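With one protein chain removed, the remaining protein chains of the complex are shown where they sit.
And now, chain A:
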Amino acid sequence: MVIKLKYMGVIHDKMPDVLDLEEGTNVKTLKTILINMSDEELKPILSNASFIVNNMNANDDTVLNDNDKVLVLTPLGGG
């Protein structure tokens, strides 16, 4: 299955915007895949990122489906 990815913040432009994943992949696995393919400095940011799937909050157990749109957001509470 294919999912579309969009990133905000410092992850921007350094990661794939489309991924072909096995059926039944969940957000936890997706996170691990992204961390494994990322530059060293992005790994801690990705491990603490928020994942929003089709405009809804997703947790580690959320199972992804074909054509899902995943937003990967860095929680950076600015002041």
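Quick note on the criterion: a contact is a pair of C-beta atoms (placed from the backbone, for glycine too) under 8 Å apart; a residue touches a chain by one contact, two chains touch by 3 or more; residues count from 1.
The rule we apply is simple: contacts and distances are computed from a predicted model.
Asker: One chain of this complex is missing from the view, so tell me which of "Pimeloyl-CoA dehydrogenase small subunit", "3-oxoacyl-ACP synthase", "Aldehyde ferredoxin oxidoreductase" or "Iron-binding zinc finger CDGSH type" is its UniProt name.
Answerer: "Aldehyde ferredoxin oxidoreductase"
Asker: Going by the contact rule already stated, which one of A:1, A:21 or A:73 would touch the omitted chain in the full complex?
Answerer: A:73
Asker: What residues on chain A make contact with the chain left out of this view?
Answerer: Chain A touches the missing chain through residues 6, 8-10, 12, 41, 44-45, 48-52, 55-57, 59, 71, 73-79.
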